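Here the complex is missing a single protein chain, while all its other protein chains stay put.
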Amino acid sequence: MDHSTADKGVSRRGFFQLTLGWLAAIFAACASAVGAVRFLVPNVLFEPSLLFKAGKPEDYPDGSVTFLEEERVFLVRQGNTFRCLSAICTHLGCTVNRTGQGYHCPCHGSLFDDQGSVKSGPAPRSLEWFSVTLSKDSRVLVDKSQRVNPDKYLVL
Amino acid sequence: MNAPLPKQIWKWFERTRVGRSIFRVGLPQSNLERAQAMVSSFLLHIQPAKVNRYSLRASYSLGLGLISLYLFLILIGTGVLLMFYYVPSTDHAYNVMKDLQFVVSAGLLMRNMHRWAAHLMVIFVLLHMCRVFYTGAYKRPREFNWVLGVGLFLLTLGLSFTGYLLPWDQLAFWAITVGTNIAAYAPYIGSNLKYLLLGGNVVGQEALIRFYALHVIVLPAVAGLMIAVHLWRVRKDGGLSRPDEPGDIVQQVALSQLPTSKTYGLMELARGTTPQVGRNPEDEVFAWPHLLFRELLLFLLVVAAVLFLAIFWNAPLEEPANAIHPPNPAKAPWYFLGLQELVSYSAFWGGVVVPGVLVMALVLLPYIDRKRKGVGRWFARERAVANTIFTVCLVILVVLTIIGSLFRGPNWSWQEPWKKAPAATEGH
Partner (left out) sequence: MADGSLRKFYGWFTVLGLLVGGLVVFGYYKDEDREWKDYQRKFVQEEIRRASTAQQRALAERMPVQIRQILLPDLNRVDRCTTCHLAVDDPSYGGYPQPLAYHPLHEQHPVERFGCTVCHRGQGRATTAADAHGNVPHWDEPMLPLRYIQASCGKCHESADNPGAPELARGQQVFEDSGCRGCHKLGDVGGVIGPELDKVGTRRSPEWLKNHFLAPATVTAGSAMPPQKFSEPDLEAVTLFMLSQTGETAPGYYASMKVIPSAREGQRLFQQKGCIGCHAVAGKGGTVGPALDDVGLRRSPEWMVQHFREPQAVSPGTVMPQFSFTEGEARALTEFLLHLREQKVESNLPSLMSPVERGREVFRKYGCAGCHGIDAKGGVPNPNAKTAELVPDLIRVAEGYTKDELKERILKGQREISALDPKRPPPPLYMPPWGGIINDAEADDLIAYLLSLKPGGEESGF
């Protein structure tokens, strides 16, 4: 590292300075890389929110299954319980239709029962249930980022 | 063992199988190996294996060319990252600027770094040009490298100008309106040039997307290529100029008659001019480590400076671009304000003739000034006339720029900045 003719090696002070300098420079480079990656991670999304209000409980008659088009879910009311079922087929992502007592996917014919379980067809998994709660302003609050078991529902 | 810790870690790594597969040449132990590393490495081989001591002096070159290069690299780095958010649409661009400031992590920092590095690059490219002039380093054999440099200077201005429009705020919109109108004064080609630049007659969506394409790919690619040639020519023209340069520092060499070459590989056995060896007293040291370490230090300094500016000063953002509300006065970007001042005297003489003559003078300079005296020294006596002319032109340009930025108010009327009237009230 030193001058070629009089190679006496690095002094202790020089050793310390070099080490510290390199460590600092490499640390700065790594911190910059981390910063650059953090920069690229979005803090807000410009998509429809996964957490949304679906109106007042009164808007959903007893025994109804209501398809919410933009959010692609079904809101199911029975008595005073509310549940939310994903309308996205687990096969390849088409939107399923409500039929009689179940759901049917028009793309490849998967059939799901009332609980979202697969009755027949190529779908590998049952439809997902999402968390339903009551918001602070008494609206039905659906959180598509929270998957729940079918036995969990909102009770008024 | 008195090698510093990082070096020990590195030496361990390069003995591993993975290390040996990546690095064909290990950390050099001897000077032969140091020279070999310079020549056989992809990233390093544009630099020489040995460099003259005189060229390493900070007081000689002030590292201005290197600083310009580093700023360019910082601009590419921050620019590419910003591209992940920026949308070149008149509906979205301004909102993206706001989002960068408010919701993107380090968004404002990234934008600030980009803006200040851009302004600094214009300044330092100009300073580098001044240094090369004042040390007579444009003379034979470096004439063409000087021409490349002038081209790079114009490219720098072009890059800054095209980038200036992208925030799509009032500052951007009107600066480009003024700038393209000045360009339109050029005879014959002027209005066509403006039409081509704007993709139409007005500064709108078409102009934005064209400026964006120019700014992110066309101009950087051309500039990158020219920088590569520029650095290559520095090598091939015998390194940085020095006072004790022999008159025939380079010579035509045929393949068959190569003298003792200082190269260690085939890549320097090229036909054409090549630096001579073995004919003059040598005062050279190995580039590794003497040049490389200094380059590293300078890089750290430049990064520190840009970071510092970016942390404490924000890039400006005015109201969204509004074609109906021109500010009074509407001003070009600062590096064109001298030009705008000249245009205010006479559109043709000031906007076309004077800048045109100046650029032509710069380009033809090394072919006009053929005296070989005074190369490699600052303000050499023998070059007093040339230096004086250059300095006068430079000072006039700086003064005009200062006038344009500080002393011109509404309708381009004279105003003293310390007595500035309150901004024209629009009821706010």
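Note that the chains are named A and B in the order they appear, and that numbering of residues resets to 1 at the start of each chain.
Everything below uses one rule, namely that a residue touches a chain if its C-beta (ideal position, glycine included) is under 8 Å from a C-beta of that chain, and two chains touch if they have at least 3 such contacts.
The structure displayed is predicted, hence computed values, not measured ones.
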| item | value |
| --- | --- |
| Chains in view touching the one left out | A, B |
| Given B:297, B:347, B:380 or B:394, the one touching the chain that is not displayed | B:297 |
| In chain B, positions touching the absent partner | 53, 56-57, 95, 98-99, 102-103, 105-106, 108-109, 169-170, 285, 289-290, 293-294, 296-297, 300-301, 303-304, 307-308, 310-311, 317-319, 426-428 |
| For chain A, residues in touch with the removed chain | 1-5, 10-11, 13-14, 17-18, 20-25, 27-28, 31-32, 35, 38, 43-44, 46, 48-49, 52-53, 135-137 |
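The rule is simple: only the chains that are shown with their structure count from here on.
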| item | value |
| --- | --- |
| Intercentroid distance (Cα basis), chain B paired with chain A, Å | 46 |
| Residues of chain B touching chain A in the complex | 2-7, 31, 81, 84, 99, 103-107, 110, 286, 289, 296, 300, 303 |
| Residues of chain A that touch chain B when the two form their complex | 1, 4, 9-10, 15, 18-19, 22-23, 25-26, 28, 35-36, 38-44 |
